[in-house]
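What you see is the complex with one protein chain gone and the rest in place.
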Amino acid sequence: MNQSFSGTDGASIISDLVEVIVANREYLSEVDGAIGDGDHGINMAKGFARCGKNLEGRELSLAEALDELTLSLMEGIGGSMGPLYGSLFIGMADQVRGCQEIDAEIFARMLRGGLTSLQDISDAGVGDKCLMDALIPAVEAFEQAHSRDTEFTEALREMKLAAARGRDSTRDLVARIGRASRLGERSLGVLDAGAVSCCLILTRLADSAEARLHS
Amino acid sequence: MNQSFSGTDGASIISDLVEVIVANREYLSEVDGAIGDGDHGINMAKGFARCGKNLEGRELSLAEALDELTLSLMEGIGGSMGPLYGSLFIGMADQVRGCQEIDAEIFARMLRGGLTSLQDISDAGVGDKCLMDALIPAVEAFEQAHSRDTEFTEALREMKLAAARGRDSTRDLVARIGRASRLGERSLGVLDAGAVSCCLILTRLADSAEARLHS
Amino acid sequence: MNRIINDPDLLVEHMLQGVLVAHPELTQAKDNQRVVYNANLAQDGRVGIVTGGGSGHEPAFLGYVGPGLVDAVAVGEIFSSPTAKSFFDAFCIAERGAGIACLYGNYAGDNMNVKLAMKMAASKGLVVRTVVANDDVASAPPEDIAKRRGVAGEIFMWKIGGAAAAQGYDLDGVIRVAQKAVDQCRSIGVGLSPCTIPAVGKPNFQIPNGQMELGIGHHGEPGIEVVTTESAARMAERMLDYILADRDFTVDDSVVVLVSGLGATPVMELYIYYAEVERLLKERGLRVHRCYVGNYFTSLEMMGVTLSVLGLDAELASLIDQPCRSIGMTQTE
Partner (left out) sequence: MNRIINDPDLLVEHMLQGVLVAHPELTQAKDNQRVVYNANLAQDGRVGIVTGGGSGHEPAFLGYVGPGLVDAVAVGEIFSSPTAKSFFDAFCIAERGAGIACLYGNYAGDNMNVKLAMKMAASKGLVVRTVVANDDVASAPPEDIAKRRGVAGEIFMWKIGGAAAAQGYDLDGVIRVAQKAVDQCRSIGVGLSPCTIPAVGKPNFQIPNGQMELGIGHHGEPGIEVVTTESAARMAERMLDYILADRDFTVDDSVVVLVSGLGATPVMELYIYYAEVERLLKERGLRVHRCYVGNYFTSLEMMGVTLSVLGLDAELASLIDQPCRSIGMTQTE
């Protein structure tokens, strides 16, 4: 009944994240192009692809694989995305170090750890039209579902829904952060690129975890 | 019967030339703008206006007034127009130095002297789509009329006609000299700015001389 | 867009190739191509000067590496902060036993990456201190001065900090004078045309023809107002008014002025503009100790100009006059 997945299968879980970002390179840049400078897909794919190369043929724990991803982002991207997503993943890694099995409790701590670490370097929050609009509701949705004793699978589903809703909410927001804030009201009506990439990552992470769940 | 005009009234004759160029500043630039860089009126007016200032309130022989014009052009314009028109006017001045009266014979020598001096520094000729297209036929027309013993007045009229015809001929020429030569065939169909200014100068010179003729 | 490039995704790599073959006095870090440093750094116990920032601002940042200026620079993608690792590697290279002064501009990405780099440095026992340039008066009101962006005034910070390090100042001293250079400097820019990042292929902001954007940032960050383009004289007056309203320069001995083109403005126009600035400063009783007019800190092929004014005391005056040599600035005797 208490579902979990193995903490030793990190390389393949993170490879899934690499795959989804690289596959959405053009789409993410297109979204960024509407109100940003059109390079979000380029930036993200650069760092994630670098990680993909580093993971090839290796067996890593989830913590180790998250560390690899962090390093690739921090060494490969720079800009704001390197430190922001880097902080997110290092914060996650810190919560799963030494964990053989990841259950919903640990997964919740991992998500919160990532968010807290990210908030160390970003003041942004819900409503700023940025990746926080997807991340914060998703983390909270998982935590709430878990605190209601919902099953891991169901909590993951609620996390995905919240991430997607958060992503979509950015359409009606005026950007208060990053390049798009230049546009003021003109940033209305389109999605935020960071929220889109964050939702892609969380969704794939949930699917990867779910596929590996056992009781 | 042997018409002439006084060689002591130079300042007022040259002032007439200044007036016509300054009055046509915009027009000359407009003509240059079609296939050149649109500054012929600016360039010419700058030098001629400078001369106008220097002539103010002075009594000068025709030679002295032409020297003033030369100096103003050479010191004031630079580019190609300074030396070209400067050479024309210094060449004219050299032929009328010390002349109390200017008759058709001297006038013909003055025109030829100007052309020869100009040809010292320019290889251009009829057909190149430049000021030579107005100048050379005009000088030749006056000389021929004079050699046929035509009256001074009539020779001036023939000179004006030839200058205007020469100016108009540039419409159907492809520029072989100066900026407009960049355009090749595309320089067809519009007048050459230098031919226009040259025609204005010769016409006004003829009118000025004619108004002062006495027998 | 019509540009002289090979691959829009490899602009920085290709630029670095050119810079390195053209300037043997610069070297690339062995294990990090995005770190460029002075090849002739003596192991002499002086404070190391590091900076870094996005590319597309050339000669900034790497054009200020050289004797009397910056020792090592972290190089980012176009208009994008270098990685934390690059800042860290630059620290390691510049370290010569007296600590590192990391002198950079106030942008979200740079702040985050420097912060992470300093964590890495701390774990290796490196002493790194920072000065963060925030000279752009247009980017936030005086009560939010810490939010202001760094623009061309960063060059003063490097010049002053680099001269101090060359003279043997300790880390405290270098930080003190570099911070003084920032505190006593104010800048503002005006944009007359947008610029295009080649990988993007079209401008990601617009300035209507015949209009100018006052207070625009080095990456097209929004300015204070968009108005019909004025005469150089009026532009200079308007910009100087913002600068002089923000800080009282009459308390200084004299001022240094830096007029930088944003990339596509002809040098002729920078001098036309400078003539007006000089006249206005004189009218207001300010004496110009030294001036710099040229393309010192650009934004790709943007048209426009930035004006920076630095108030001097005796110490800054002596440091600004020291010799230096680099792609972007060479000063003799």
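Residue numbering begins at 1 within each chain, and the chains themselves are lettered A, B and C in the order written.
Note that a residue touches a chain if its C-beta (ideal position, glycine included) is under 8 Å from a C-beta of that chain, and two chains touch if they have at least 3 such contacts.
Computed from a prediction, not measured in an experiment: that's the story for all the values here.
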Chains on display which the left-out chain touches in the complete complex: B, C
Contact residue for the chain not shown (choose from B:Leu84, B:Ile102, B:Ala155 or B:Leu200): B:Leu84
Options C:Ser260, C:Asn295 or C:Ser308, residue touching the unrepresented chain: C:Asn295
For subunit B, residues in touch with the removed chain: 33, 36-39, 42-43, 74-80, 82-84, 86-87, 121-122, 178-179, 181-182, 184
Residues of subunit C in contact with the chain not shown: 1-7, 11, 14-19, 21-22, 55-56, 58-59, 63, 192-193, 207, 209-212, 229, 231-233, 235, 263-276, 278, 291, 293-295, 298, 300-301, 303-305, 325, 327, 330, 332
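Convention: only the chains that are shown with their structure count from here on.
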Subunit A-subunit C separation of Cα centroids, rounded to whole Å: 34
Multi-chain contact residues (two or more partners), subunit B: none
Residues of subunit C touching at least two other chains: none
